[in-house]
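The other protein chains are all here in position, but one chain of the complex has been omitted.
By written order: A and B. Residues from 1 in each chain.
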Amino acid sequence: MALKVDNLQLCYRTLRGDVVAVDGVTFAIDDGEIMGLAGESGCGKSTLGNGLVRMDVRMRQLSGRVELDGKQLPISNDKAMRPFRFAEVSIVPQYAMSALNPTRKVGKMVAELLKSRGFDYKSALPELERRVKLVGLDADVLKRYPIELSGGMKQRVVMVISTLLNPSLLIADEVTSALDVSTQRAVGEMLLEFRAEQFVKSTMVITHDLSILAQVADTILVMYAGKLAEKAPADVVIGSPLHPYTQALISSLPEVGVRHDQKTLVGIPGRPPTLLNPPTGCRFRERCPAAFDRCAEQPPFLEVKPGHSVACWLHADAALPAGGDAALPAGGDAAC
Amino acid sequence: MTVTNLLPQSAGPTRRRRFEFLYFALRNKKLLVGLSFVVLMALFALIGPFFVQHSMLAYGPKFQPPSAAYYFGTNYFGADVFAEFVYGLRESLFVGLLGGCGATVIGMTLGFIAGYKGGLIDEALNVICNVLLTIPGLVLLILIGGFLQHTSALIEAALIAGTTWTWAMRAIRAQTFSLVSRDFVGLARLSGEKSRSIILREIAPNMSSYLFLVFILLFGGAILVAASFDFLGLGPPNGMSLGIMMEQASDWSALPLHLWWWFVPPGAAITCTVGGLYLANVGLDEVFNPKLRAL
Partner (left out) sequence: MRRYLARKFLIYVVTFWVAATIDWLLPRMVPGNPVQLLLSKISLQPGTYNATYKLYMETFGFNRPWWKQYLNFWDALVHGNLGISIYQFPKPVTHVIADYVLFTMALLIPAILLAYYAGNHVGAMAARRKVLDNTVLPIGYILTATAYPWLALLLAFLLAAGGIGHFFPVSGGYSYGLIPTWSWTFIWSLITHWVLPFLTLFLVAFGGWAIGMRNLIIYELESDYSHYLEALGAPSRLVRKYAYRNARLPQLTGLALQLGVLIGGAVVTEVTFGYPGLGYLILQAVGNEDYFLLQGIFLFIIVGVLVANFIIDIVYVLVDPRTRVGISGE
């Protein structure tokens, strides 16, 4: 098991109160697996992804345990996390376009970063150049300033830098959101390439765009309002999802070759609940077409088929006996 | 008809936004502390005259230290320093406010025009701005003030407005540039709105928080410049202001005679007001810009 997350709760302290953005999440990613983390804005996926690497000043870990390659990741301790960052767990941030120091040449920045981590730039340079060429850039991009590069080029450079030390876990946070479709595809292929070349062991791809996950991910984990909704292999999630939310998400995607008079796109009316004071029971209840009385109680995240888990009372009775993947109930609502 | 009329009248987001600002404003320490200093000084200026015991022109015992009879003591001429202080504070605040307003208006007008029109007009305005920026403001004021036969509070405010608007114009111009490239302005242009209307109804409201911050800084700056101007003897001849108090103290032996109560209050009032304004400015910046809100 490369990554094991057990009942993780992360909250933000705001002036208006505490927001539990990640509310009792349990899952695991294997070596060599690319897991997609999908959901709409505000569901907690970015918080989860970023929290595993560097917690924002306002974030707090309430409970839970994170293990990487058998060792515990001290995510709430900034100093203790430093040796893990970049070398074991790395991130391609959402703000990759502005992640490079504007007044430093790219190569110089990498050199200083490596030196500060105790690595030698000169010996890393040939590999760095090789990888830069691999993603379709010219080696002299290292001698340029960030402002001289286009958005797509910067995205690729940041991906190369983030994976330079061959981390066990790479978190790719909305890496395709700011790009055009063809570059999106290229970036998706880059993620597959990185795995093939063994630059990274496991990858977590965070996005709201399911189509890129269809191209890249092995498994997809769907989050809603801070809790897990469904987890299954990618083709199952897209082809035969069980959770009403996932079903609604998939059906709101346009299909190639479908004319709009044959099938209309259905959106999901309403908005996700506020996490400042989350409702009791299933959080999707308000917007769910299949909601019934039992939904007043929060459904546990249970494995209903091998490798397929869902948090919904419609399928809870079909749950496999405990011992499988993530058979723990989704955690309670603790105060921050 | 502005573009905003075409959009659904959503009272929701805009009202919430204003309440959000108010909410954070009331909880921002820097803003509250800064504002309270300024309000304190303003109160002093407004209510102070009711506590004045002796007229400024009444000459009593000289060189008296602060006492119950003379709150701030008397000066070299035997005049009541407290009376001078209160009226001087009024004058200084008045000139500062007027000068700051004037500079804001000039800076806004020129900044909007330069940012919106661009091209040659922008270049020309830029050159004017650069010229004035490199000429030291106080020196120019001295030059003009020295050549003018007489100054009044209004003229002083006008002079200050005319020499301190330059950095404001630069800043507002930069902000206008970034707004002009946005779609809502393009849409307004397409629907045939006149330039002046676009500037007043589309661009300015979006920058209102920034403009307010600029005004606060200009107000504070104007008070400081006015104090120096008066201190050099260029102020209104028979008036009283904080700067004039300090000038008189300096000219009439306050130092060797240790009449510290003559010059400490006026300068302290300036520091209090301007410091309060600067602090409130930082606080307001935090209120308007969520990124800066630290917990």
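The working rule: contacts are C-beta pairs under 8 Å (C-beta built on N, C-alpha and C of every residue); 3 or more make two chains touch, one makes a residue touch a chain.
Just so it is clear, the model here is predicted, and its values are computed rather than measured.
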Chains still shown that are in contact with the chain withheld from the display: A, B
Touching the absent chain when the full complex is considered, from A:3, A:21, A:35 or A:53: A:53
Sole residue of A:103, A:150 or A:252 that reaches the chain not shown, by the stated touch rule: A:103
Positions on subunit B contacted by the hidden chain, ascending: 127, 130-131, 133-140, 142-149, 167, 220, 224-225, 227-228, 231-234, 243, 246-247, 249-250, 254-256, 258, 260, 263-264, 266-268, 270-271, 274-275, 277-279, 282, 291-292
Subunit A residues that touch the omitted chain in the full complex: 50, 53-54, 81-87, 90-91, 93, 95, 98-105, 112-113, 116-117, 145, 147-148, 158, 161-162
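Note that only the chains that are shown with their structure count from here on.
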Intercentroid distance (Cα basis), subunit B paired with subunit A, Å: 50
